[in-house]
Structure formats: structure tokens, C-alpha cells
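One structure follows; several queries about it will come next.
All protein chains of the complex are present and in place, except for one that has been dropped.
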Amino acid sequence: MSIKNIIFSILLLFIPISLAAHFLEWGDLIVFITAALAILPLAAWMGTATEEITVVVGPGIGGFLNATFGNATELIIALVALNAGLIDVVKASITGSIISNLLLVMGLSMLLGGIRYKEQTFESVVARVNASSMNLAVIAILLPTAMNYTSIGISEATVQNLSLAVAIVLILVYGLTLLFSMKTHAYLYEVGIAEIEEDEVTHEKPNVWLWSGVLLVCTLLVAWESELLVDSLEVATSKLGLSALFTGVILVPIIGNAAEHATAVTVAMKNKMDLAMSVAVGSSMQIALFVAPVLVIAGWIVGQPMDLDFNPFELVAVAVSVLIANSISSDGKSNWLEGTLLLAAYTVLGFAFYFHPVTNGMG
Amino acid sequence: MSIKNIIFSILLLFIPISLAAHFLEWGDLIVFITAALAILPLAAWMGTATEEITVVVGPGIGGFLNATFGNATELIIALVALNAGLIDVVKASITGSIISNLLLVMGLSMLLGGIRYKEQTFESVVARVNASSMNLAVIAILLPTAMNYTSIGISEATVQNLSLAVAIVLILVYGLTLLFSMKTHAYLYEVGIAEIEEDEVTHEKPNVWLWSGVLLVCTLLVAWESELLVDSLEVATSKLGLSALFTGVILVPIIGNAAEHATAVTVAMKNKMDLAMSVAVGSSMQIALFVAPVLVIAGWIVGQPMDLDFNPFELVAVAVSVLIANSISSDGKSNWLEGTLLLAAYTVLGFAFYFHPVTNGMG
Partner (left out) sequence: MSIKNIIFSILLLFIPISLAAHFLEWGDLIVFITAALAILPLAAWMGTATEEITVVVGPGIGGFLNATFGNATELIIALVALNAGLIDVVKASITGSIISNLLLVMGLSMLLGGIRYKEQTFESVVARVNASSMNLAVIAILLPTAMNYTSIGISEATVQNLSLAVAIVLILVYGLTLLFSMKTHAYLYEVGIAEIEEDEVTHEKPNVWLWSGVLLVCTLLVAWESELLVDSLEVATSKLGLSALFTGVILVPIIGNAAEHATAVTVAMKNKMDLAMSVAVGSSMQIALFVAPVLVIAGWIVGQPMDLDFNPFELVAVAVSVLIANSISSDGKSNWLEGTLLLAAYTVLGFAFYFHPVTNGMG
């Protein structure tokens, strides 16, 4: 049993603790922190369960499951927050997830991998296709913000309509990327799948019913903990002196993406840099191409004014993250300094969001 | 005779129809549509005539002719619109031509070429030089907009002076790119020319006087049809509920660039991706490096307040198009998904321009 697994097993204890904190009314701050800690192992187990099921059902349906459940934790937290009306936090968590995947996850992978290996390479075609899809998707979800910012007198309805149109186009593109990766160009992805499988400890055929049960239970528990997290979020963060923007952009994505962080860093330290990069870039891509559109459409269905009109500085931060990540990854090589540069960029953006005035509207 | 040629021959019928529509006063909408349809085959014939003349006069003068007449249709429509005082439409058609070449033409080529061939390549030095020139030119023509947008209290005269200075620098750069491609580094371009010639059906020596006559007649007819198009434009588009911005950015470039679309897609489906890319990128480059400066100088001569101060959202749209096109084409390979991504970007921008409020000034 690896250190990672031991830590995640201990963290499972926070599930009963967070429930106790909630029902015994230990205060919002403690509920918030314990619920956040409880989500981390659940997200990891969801990832494991999805991968085990994939081994059985094959790359076809398995790829679809992986793609859909890959960002399930973020999606569940965001849906709960959306339902509670915390639109600002939901929006900020979308941009924050993209930023933290591109800078924090990619940066930690390159730094920790680079301390072990002088130079690491990752030059697959998949990385290139993922990066192109991500670039498009990120630009598309930022377009309503750009339009609103550069024009005067745009009505909320216009922004809402444009956001819906963008969401529908992106969902269609998402479907086409699945078609590309599972049907027409599936052979490109076989190397990556081989790397994943090789990485797994167990080689027996997994019990699909068992893992489906695990997946179901974890999903329900994540949803429950997300309720606790969201309910205590506003009081807890204001006690810590943090704005909704900082909470959404920095805190929530760290909680929601913890499993990806652990995976990417672990494989990077085994010199499987292709896999680490595909986790970081692929996760960003899915946020922009699938999670954000689903949230817009869900908001429209439940009657919450969820659109893609972000704070202009979020637009700047995402654009900056994409540019730096492209600039550093475009040559297919990495070293510890490049990892440090990504982390420095994340730190600087973190300072900026921390200093960003709270009172200034978030959209 | 190919299907393309049959379609273009049938479309020639719209020349007499549009004239009838004009003189018999069938209404502005019908004049607009029939004139637009009449321009399509004329533009194609101008392209054919220029290529045939090139075969005879050789790459020297021929290259110059090709470069000058390559965007003749757009230029003629824009000059007619400029003379009629439709400055907003002229400006929008400049940015729209760049966007539609980079996203629509390149996207359709990659998609339709990619359906036939799993992966297509285009790695010539020419593509690289073209892309650099285009990047510079596009940035230069957007600079007055950026300056005006980021500063307060800039007078119209300042923007006009800066636009003229930019236009003169770009015309000089345009001359130098011709010097580069025809003299100092002509050998780089020989492969491309070979591909073009190979692509032609006839291999007899063309009659240069005949084709010069065709070129002259087509140019005059395009100018005439452009008059009809421009005169009916405002009433026709307002009947369709379209803003001047949408008309200029989306509609006019589709009419003006139809010949390039047909050429690029046709050669892409023959797996001549180098040629398809050079049509898309080269055409964008010429719009920014030659057509836009000529229009600024022409406006200054005829006393129309034509400058390079675009709507800020046009700046965003062009910047986005250039970034996506660079991101997708930088590796010299393409597949159907990348084509789809470009088309998705075009669709999303189209929605944005459609939803863009009409009343908000265009510059």
C-alpha cells in the first residue's frame, strides 16, 4: 500500500467527522474544513472505480465513463453551489479549475518529475490534439466576457443567450472529440491507455459490480459532503477574510482537483510525463468543453442566472495561464525550472486574486 | 467539366437577373441576393484568368499579378462601399475577411480533407513565413484600435494619422514580401507553384490576350455588381434584421472570398494541404498587408474618414482567430477534428456578432 493510499484512507475519517461537525453544530468553519478534507479521498476512490470499470467494459464505453467521471467532483460541487444560488463561486470555480490544472498540476508534475530526471519528454499527438481542443474551448467560454467587456449597453438577456449558444456548440464539439478519440483516431490513444494500465498495481480482472457500487456510493457521499461544503462556504470564508472570488478561483478547485494532482504528480515522478500532461491538459479541456456548458444549461433549467460572463480579471488570468502553459509545453520537453515557472505564475495569480477588491462585482 | 465549374457557370445567369432586378425595381432584398450570387462566378473567373496569364508571363510578373488580383473582389466591393460612405461595413469586412479565411476556409479545408485522409501535412517554409507576416500585419492594423481603447481623450485626427502611418509601413512591408518571394528567396516558392500548375486541367499554352480580356471584363462586371450590392445593402440587411457589423464581418466576406473557399477546399480534398493552407493564410495576410492599407489611403484621398479604429470586439475576434489558427496549424499536421474546432470557433464568433447590439457604435 503506497503512502498516497494510506493518506487517502486516513482522510476517509473526515466523512463521519464532518457529519458530526454539521449535526452537532461545531461551527461553519470546522464543517467547511472537514467536508473539504472528506471530499479528497472520495474523489480519489471515484477515479479508481472508474478506471477499474474501464478495464472490464473496454475502451469504448470506458473512455466515455472516464471522460464523464473525470471531473465528476468539480461538477457535483458546482451543481450543488449552483442550486444554492452561489453563481459567483460556481463561475469562479470554472476559471479556477482551468488555471489550477494548467499551472499547479502541470507545474508540480514538472517540478517533482524534474528533480528526479534532468529532462523529461512528452510528444504524443494526443497532447497536441488536446491542447488545440482546450485552446478553442477556453477561448469560447471567455467570449461572452470579452464581448460584454468591450461593449456598452449589452443586456443580460443577450449575454445569457450567447452563453447558451456557446454552451450548445461546445457540447457538440465535446461529442465530436469523443468520436475522434474512440472511433476515427482511436489508435492514437492506445499508447496512453497502455501507460495507464501498466501503472496499475492489480492485474486481475476487476469485479465490475463491486466497483460500480463503489462509484455510486462515492458519488452520493461527494454530493452530501458538497452540500455541507457549500452551506458553510460563505460564513467560513468570510471568517477567513477571503472573497468569493478568491474562494472560487483558488480554494474550491484545489479541493475538487486533488485527485488529479495526486495522479499527475505520481506518474510524473515515474517519468510518465505524457500521462501527467494529459491529465493536466485533458482536465482543463474537459472543464471548458463539458463542465462549463453543462453548468450553463443546468442553470438555465433550474432558473439560476448562470452565464459565461466572468470577471474580466478571470479572463486575463485564464488567458495568461493558457499562454504560459502553451509556451512551456510546446516543445515537448520539461525540466524543474519550467515547473517552477508555472508555479511562480500560479503564485502571482494567487496574490492578485487575494488582493482583488471584494466589493467589485464578479460579473 | 467539374461540378464546381458547372455550378459557377449556372451562377453566371445571376448577372442578367440582378440587372433586371435592379432596373425593374424588384426590391432591394432581391437585388442584394442576386448581385451577391452574380459576384461568385465572376470572382472565380478572375482567379482562373490570373492563373492562366501567370503561366505565360512567368513567376516574376505573374506572382505580382496573383498577389494583386488575389483579393481583387474584396477590394472592389470595399472600394465601392467606401465611396458610398459605408465606412462601418468596409472596416468590418476587413476584419471579417481575416476571420473567415483563418477559420472558415482553413476549417472547411481541414474538415473535408480530413474526412478523406486520416492525417494531412503541410510543413513548407512558405507557410511559416506567411504566418509570421500575417501575424505582424494583423497586429499592426489592430494597433490604432488598441491605442484608442486603452486611452482616454485620443482625438480622431490622432487615430487617422496613426492609421495612415501604419498603412504606409504595411505597404512597404508588402513590397518587401514580394521582393522576398520573387527575388531573394524565390526558390522556396517553386514547390508551391509546381503544385498549382499540376492542379490545372489544361496544359496547352494559354492565350494571354484572351485571358487579359476575360480579366478586364470580369473586373468591370464585379465593379458593377458591387454597386448593386452596396446600394441595396442597407435596406436589404435591415429587412433581414442584421446589423451593419454582422453584415460586414460575416456576410460580405463570404461573398468576397467564395472563390478562395472553393479553391482551398478542392485542393485539400486532393491532399494538397500545403496549397490549401497557403490560400487561407496568404489571403488573410494580403487583406491585412495590402487591402486594408490601400483602403485607408484611398479613404484619405477621396475624403472619407476611413481609419483603422475597429470595434473593440472585432479586435478580440481577430486576435482569437489568429491564436486558434496558429495553435492548430503550428505543428504542420491536420485532421478532421481540427477542422471542426476551427468551424466551431467561427460559429461561436458568428453568434457573438449576431447578438452584438446594433446601436453600439462600430468604432
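Which chain is which? They are A and B, in the order written, and residues in each are numbered from 1.
Here is the rule we go by: a residue touches a chain if its C-beta (ideal position, glycine included) is under 8 Å from a C-beta of that chain, and two chains touch if they have at least 3 such contacts.
Small disclaimer: the values here were computed from a predicted structure and weren't measured.
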>> Among B:I154, B:M182, B:V235 or B:M269, which one touches the chain that has been omitted from the display?
In response: B:I154
> Just one of A:V56, A:L112, A:I297 or A:L323 touches the chain that is missing; which is it?
Replying inline: A:L323
> Which residue numbers on chain A touch the omitted chain?
Replying inline: 118, 149, 311-313, 315-316, 320, 323-324, 327-328, 330-331, 333, 335-338, 340-341, 344-345, 347-349, 351-352, 355-357, 359-360
>> Touching residues of chain B against the unshown chain: what are they?
In response: 125, 128-129, 131-133, 135-136, 139-140, 143-144, 146-147, 150-155, 158, 161-162, 165-166, 169-170, 172-173, 176-177, 180, 184-185, 326, 330
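We adopt the following convention: only the chains that are shown with their structure count from here on.
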>> So the centre of each chain is just the mean of its C-alpha atoms; given that, what is the distance between chain A and chain B in Å?
In response: 40
